[in-house]
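Right, chain A next:
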Amino acid sequence: MTRIARIIAIMTGLALVATGCLGQSDEEPSDTQRGAEATEVTLTIAANAVSGGKNAEEADWIENYVIPTFVEQQQADGVDVTVEFQSSGVDDEDYKSKIALDLRTGSGADIVSLDGIWVGEFAEAGYILPLTEVVGDSVEDWDGWEQIPDAVQANMAFNDERYGVPAGSDGRVLFFNKDLFAQAGLPADWQPASWEEILDAGRALQGISGVTPIQLNAGTAMGEATTMQGVLPLLVGTGQRIYDEDAGTWQGNTQNVRDVLTFYQRVYGEGLGDPTLQQEAQGRDKSFAEFAAGTIGILMEGDYFWRSVIEPTAGVAPMPTRDEVVGYTKLPAMTPGSGLDGQDFVSMSGGGGWVLNPATEFPQQAWELLTFMNSAEATTELVAGGARLTQREDVNDEILADDPMLSFIAEEVVPLSAYRPGLAVYPQISVALQQATLDVVTGMPPDEAAAKYQEAVEAALGGADDIASD
Partner candidate 1 sequence: MAQQTTLPPAEQPAPAAEARPRPATDVAGLGRGRAAAFVGPAMVLIAVFLVFPALWTLYIGITNYRLTGVQARVPEIVGFDNYADALGDPTFHNALFLTLVFVLFSAVLGQNLLGFALARSLATLRPVLRRVVESLVLLAWIIPGSIVAFLWLALLDRDAGTLNALLQTPGLAWLIDYPLVSIIVFNIWRGTAFSMLLYSAALASVPPSQLETARLVGASRWQTLRDVVFPHIRGHVLTNTLLISLWTFNDFTPFLITAGGPNDRTEILPVYIYNTAISGGQMGYGAAVSLIMLVINLIIALFYIRLLRERR
Partner candidate 2 sequence: MAAIKLDGLTKVYPGGVRAVDDLTLTIPDGEFFALLGPSGCGKTTLLRTIAGLEEATSGSVRIGDRDVTHLPPGKRELAMVFQDYALFPHMTVVDNISYPLKIKGLAKDDRLGRAVKAGDELSLDGLMQRRPAELSGGQQQRVALARAIATHPQVFLFDEPLSNLDARLRLEARTFLKRLQRDLGVTTVFVTHDQAEALAMADRMAVMDAGRIRQVGTAREVFQRPASTFVANFIGSTPMNLLSGVVRGQAVNVSGQIVQLPGDARQHVTDGQDVVVGVRPEYLSLSQSAADGALRGVVAIVENLGTASLVTLESDGFTVAATVADGEEPAIGTDAWALPIPGRTLVYRREDGELVDAPVVAAVA
């Protein structure tokens, strides 16, 4: 009976405050020292990782290393800590929805893994707060910050405030098949200096039958892969970010966007790419498989491709000859010096990090756990299984010494890298970009596609005020 009574009470209550119930009331700043003296503490970590599934290494690291080690350390200090792990391991959008719902209701885990791109929209929604507001000024004193490059820190920052600690980084490069290059008479140490040189290499590869010279992600079916491993790296090669934070404007129908779309037109219009593949729902996976099978010449991807896709043993599209056959090179700007800040080469980076739930009962202990997770030992432990880029320079120096590819990313690519804007409207802009590439791939002239893109951006932003166009 009580449950029914409760349900009825809640229903009437909710109906009464219907207008207010969707919004999040601004809560008063709470005591950052709450629970600091507790001797029995329960902390929860949530991540989009699950043992035996997506991001399994991370899940195993949390369960097998972070939790027991931290609990032991705390016990030594006389604090009885229980740490729980909420694992998910699903599609990013679904994970995001779940985390948003949790944070919105003031429930959910104390430490939450978040993609850097979500930080802005979560902050705007009031779901997360700057670390100093959750924990206090002691956040500044953490010695780990010195080890994390500013560019990487920016990924978990919003409006110049740190909202979380980054966990790793990456960069985009061009991968190419040296065997095919040799057949086409191209050098094994290929380093294009401009987009034109990429097209030249593609044309050279065109002569080999059964080979798709260039895989440049395009279309809506590829989703964010089109944006992150296609449009945006090209766009920064023209000298523009998709969102200019200083001016507060988005790229609309600009020359830069048209340049990017023109490049797409040349790749697909000249038959250097496979337009059908771009439209298949499983197109990206198939492009991986084809590259692994040696039927794709050049492919733009993040280092994830190297360490998780064509990794010779455990990759999803394992390529036993990876180390000998696959070459990688920085992505050139459109023309030398045309890149962002006058760079000759460009890249985009992504990556996630850890934020603290503002509603945590134990902000101090949660921070302690968070810093432990981002300590050099813990970070080293995380990447023990396979090399990958971490957020910490000291760790990278140590573990990447044996991995030329990742050292290359860490040393040469990340410093050139740009990040996506973490604003709530970004996904719609991203879809508009994907659509524009699709239009071009299926035959629409770049000018027209760019004009259509402009309309979509206007619809998403509710007006043309914050759009740059020329």
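In the analysis below, a residue touches a chain if its C-beta (ideal position, glycine included) is under 8 Å from a C-beta of that chain, and two chains touch if they have at least 3 such contacts; residues count from 1.
Candidate selection criterion: all candidates are chains of the complex that A comes from, given by their letters.
The structure presented is a predicted model; accordingly, all values stated were derived computationally and were not measured.
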| item | value |
| --- | --- |
| Among 1 or 2, touch partner of chain A in the complex | 1 |
| Contact footprint of candidate 1 on chain A as seen in their complex | 4, 7, 11, 14, 18-19, 22-24, 26, 93-94, 96-97, 100-101, 104, 118, 120-122, 124-127, 219-221, 223, 276, 279-282, 286, 423-425, 427-428, 431, 435, 438-439, 442, 459 |
